[in-house]
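With one protein chain withheld, the remaining protein chains of the complex are depicted in position.
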Amino acid sequence: MTQAPVQQLDQIFVMLKHWLVGYVPAAAQPVVSSLLSVVAILALFPALFAFTTVLERKGLGRMQNRYGPNRVGPFGLLQPLADGIKSLTKEDVVPRTADKAVHFMAPLLLVAASFLAYAVLPVGRNMAAVNLDAGVLYFFAVGAVAELAVFMAGWSSHNKYSLLGAMRAIAQMISYEVPLILSSLAVIMAAGSLSTVEIAGRQAGYSGIWPHWYVLTPWGLAGFLLFMIAATAETNRSPFDLPEGESEIIAGYYTEYSGFKFALFFLGEYLGMFAISGLGITLFLGGWSAPFSFLTWIPSWIWFFAKLLALIAVFIWMRGTLPRLRMDQLMNFAWKFMLPMALLVMVSAGVWRFLPHGVLRWIVCFVMIAVPYVLLGRGLLQGKKIGKRTYRFAE
Amino acid sequence: MTPLTGCLLVSSLLFAIGLGGALTRRSAILVLIGIELMLNAANLNFIAFWRYGPHSEALTGMLFVIFSIAVAAAEAAVGLALIIAIYRHTKTTDVQEMDELRG
Amino acid sequence: MSAMVTRVVLEEEESARGVEGELLEISMGPHHPSTHGVFRMDVRLDGERVTRLKPVFGYLHRNHEKIAEKASYLAAIPYTDRLDYLCSMTNNWGYALAVEKLAGIPVPERAEYIRVITAELTRLQNHASLIGFLLQDMGASGTPLMYAFREREKILDLFESLTGARMMCNYMRFGGVRVDCSSEWLEAAQNIASSFPQFLDEYEQLLTGNEILMARTQGVGALSAELAVNAGITGPMLRASGVNYDLRKVDRYGIYDRFTFRVPLGDHGDVYDRYMIRLLEMRESVKILEQALAAIPEGPIIDPKTRLRGLRPKAGEAYGRIEGPKGELGFFLISDGSTNPYRYKVRPPSMINLTVLEDMCLGRNVADVVVILGSVDIVMGEVDR
Amino acid sequence: MSLSFLILALLTLGGAVAAMTLHRLVHCVLALTVALAGLAGLYLNLGAQFVGLAQILVYVGAVAILIVFAVLLTRGAEIASQMDSSRQGRFSALAGGVATAAAVFAVLAWVVLHSPTLSAPAATMTQVAPQAAMQQIGDALMRRYVLPLEVMGLMLTAALIGAVILALEEKPEAQ
């Protein structure tokens, strides 16, 4: 009877919630239940944000052969506390010519929109705040609101750099939304559902020790990579951090923000990153399911957060390595590479579905993706005459 | 007042607001916004009738709205492209000054 | 297309489209994260395309030349440290060379070798950190810069143990150098010279093949050989445009004719070429270092007959120039026979290389402006003096 | 009629009024997004989940942004119109427009309130929200409405190409 405690551990939060809800009158139960979920999300993800800022700074530091923050608290873990106090006590500067109301609302809207997205993420078995029938659609709809918040911030600041940053941000977010949605469509097609809970559930089975994750198919892997690239662009992370490209346009759309509002932007950005990583995990990496069948005894929510942290680490790794793209190159990449590849992934997912099981469909799907990848990649580089060069020397 | 009547009243008010704006505002972009509002008022009607009318399982009203949203997106794109193209020529977005047929 | 024509075309376009509302005028700097100090560019943008760029400098003007004219020949040396504060050694050398020409002072053998060694070390650290800064401007969040600084630290430690200061070395004197280097010091320099290629390999692994870096730099800020020569561009920037002009080969000042090294030349004159030329130059510098460290003789380090204090060269003029890491660094001196120069003029490579900034930037993107500026290799202390 | 319906209706109508009366164009667009978001809320309130979410995705995410871009691209016009202070004939045009709109609303409201079918007792109406699962919508789109769907796709493509061509910068003719 080792199964029972394991299951209990897996469902500990679900049971906790039921137990708490059981104490309120029946009429108020739905409200209290959703309130509990909201409180959990509101507490958990900002905490993760705080932790990630330290992780990022320490990780970047190590990549650059430095220590990173290590003065506040043990291993510098209290650094976010210090940062929070600092941003709270800083003067909140609003430019005189700014559109005060819009300037005030932009960070709030951004953070609110970022939080809303978590409603449909299943962070563990039976652990989604809402099981929406159109969960993925909801996710993208809420994500679209962030674009508006970014525009509001850039426009209301009445600063040229802010406006440039906002224009860049919106153009980039709209362009990369297309491959983002298209690559998720492949999974939606394969799973036959728009519900995040169901998509995660579909991937929970195992063949031998291997899970049924979509990433473990040729189209799934390609789709996952495309999804993560688009997600990087969508969340304005390096190498797609043009909207806030420090060396070019200071801080982009939040140039004119200071103090706590600035911190809110920061929070919103990270929340967006977690949310979209969470969606990537749900769609491609099997959500909360364990990577091997013999590891299922570890609670599902641990797996979800482990995967989330791994993806965040990849984000940090990329940031520590890559320089930034230019606007036109970014657009070229979106429309000339990402879009055709995403369409191909969709087609390939369809082919995968209708070919019989066996080696053949692996080969067909792999070739369907690999050959255009090589060709498109070559076109992207050689079309612009980009490549390594040789140099001559004078004695 | 039944819920349906409420919806229809809201919808007709929305339509009137859009119409009033489209008629009185001079900026072409605002006229377009007015038209969008009127279109959305119609969409609300469809949804309301789907919800409270008979044969809701046929989803006709809903699908009509889905198509309508797609059309509206196309309309907005083309409309704004037109406004920008005109602006390039005449340096204005005022509908009352766009009175020449010659570009 | 020559810059003048580009400018005219862009201005016509500008007036055709009407200036208000569509063109954005932004002031990049003097407090902008990527202007390498206090440098300002008045940029006019059409969308994100640059239609006009006016460099504005002088924020860091410290009256260097006039101060040097009022100071004795010796007292001017510490001020040359502060011209291009990354490369005080080569600055010292350029000035010392000018005074040596003016007063006809010989330099002992060992001093010449030490000068070559310190100058090439300076070149290594300057180029490495410049590439780091360039990548920083491209948004690489400091990683290449930190790697460059890691290596630079070793060289600066070496300088400190020799001269007492890390950056403001104040080391060379007319007639030689200030203090002798020990054999341990030479060994440490040898260590750096032999481990540096390893760092360069690591650096290239991180950067050279990177598609984003190539896309950001290839074809960006191209400078034709003709314009480069006409504008008086020197240094790696000129060689990236394909002109074989290296003062170490042309003037063979000091003892550079004793070393075998090659001068890398680019064909496109764009930012990528400038980046690569600097990388290749570092490898050549390492070669020179190896040869110099192997051949350094014993002997005096300064001409014993030279009066450092109260030097009164005969009336006359002299121009001493060296191949600094940034280009031709020249010092022009006129003596009227007194203890301080009658006229003292610096030819700052940073500033002259900066003059073609607008030509390279017109019609390009804002993001390119930053990268192009980064590739010029400027230090505002030298530009503004 | 529930409280949520009232709130959403007020939000929608308030947004619409603001969108049509505010002075700065960007404010109008922001107000418009409020109105459209309110409408999406109304759809969700009425049980049309897919439509509500699509409304947010398309209108807030795309159309509003598109309009914002148009506003920014025609910034010159706004500056000019702000300086334009001629108010002659504006009042009569304003009054005419408002009167027309009011008349239309009066007619529509009269019809709604006096229609015999609509004033039927509420009991005959569907009280339980009809089910509209994703599966059903998908089925309907792919089976019964497949032709309209295809036409829609074609039209969207045409609109995309058309918009790109219209807004494409005109090349100065070769001389």
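Letters are used for the chains, namely A, B, C and D, taken in the order the chains are written, and counting of residues starts over at 1 for each.
In the analysis below, a residue touches a chain if its C-beta (ideal position, glycine included) is under 8 Å from a C-beta of that chain, and two chains touch if they have at least 3 such contacts.
Keep this in mind: contacts and distances are computed from a predicted model.
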Which one, "phosphoenolpyruvate--glycerone phosphotransferase", "4Fe-4S dicluster domain-containing protein", "Sarcosine oxidase subunit beta" or "ABC transporter permease", is the UniProt name for the chain you do not see? "4Fe-4S dicluster domain-containing protein"
What are the shown chains that the omitted chain is in contact with? A, C
Residue in contact with the excluded chain [from C:Leu74, C:Leu186 or C:Ile334]: C:Leu74
Touching the absent chain when the full complex is considered, from C:Arg178, C:Arg364 or C:Arg385: C:Arg178
Taking the full complex into account, find the residue in A:Leu77, A:Val178, A:Met318 or A:Leu339 that is in contact with the omitted chain. A:Met318
Missing-chain contact, candidates C:Val56, C:Ala165 or C:Val250, resolves to C:Ala165
Of C:Tyr95, C:Tyr147 or C:Phe174, the one touching the omitted chain in the full complex: C:Tyr147
Interface with the undisplayed chain - residues on subunit C: 67, 71-72, 74-79, 81-82, 143, 147, 150, 153, 157, 160-165, 168, 170, 178-179, 202, 205-214, 308-309
For subunit A, which positions touch the chain that isn't shown here? 59, 62-67, 317-318, 320-322, 337, 373-374, 376-378, 380-381
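Definition applied: only the chains that are shown with their structure count from here on.
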Quick check: more C-beta contact pairs in A-D or B-D? B-D
Can you compute the centre-to-centre distance for subunit C and subunit D, using the mean CA position of each chain? Integer Å is fine. 60
How many angstrom lie between the centres of subunit B and subunit D, each centre taken as the mean Cα position? 5
Going by the contact rule already set, what residues in subunit C reach two or more other chains? 18
Counting only residues that touch at least two other chains, what does the list for subunit B look like? 91
Enumerate the contact residues on subunit A facing subunit D in the complex. 102, 132-134, 137-138, 140-145, 147-148, 151-152, 155, 163, 167, 170, 174, 177, 193-195
Spell out the part of subunit D that touches subunit A in their complex, as residue ranges. 26-27, 30, 33, 49-50, 53-54, 56-57, 60-62, 64-65, 68-69, 72, 133-134
Contact set on subunit A toward subunit C in their complex: 60, 63-66, 160-161, 163-164, 238-239, 241-242, 245-250, 319-329, 381, 384-389, 391-395
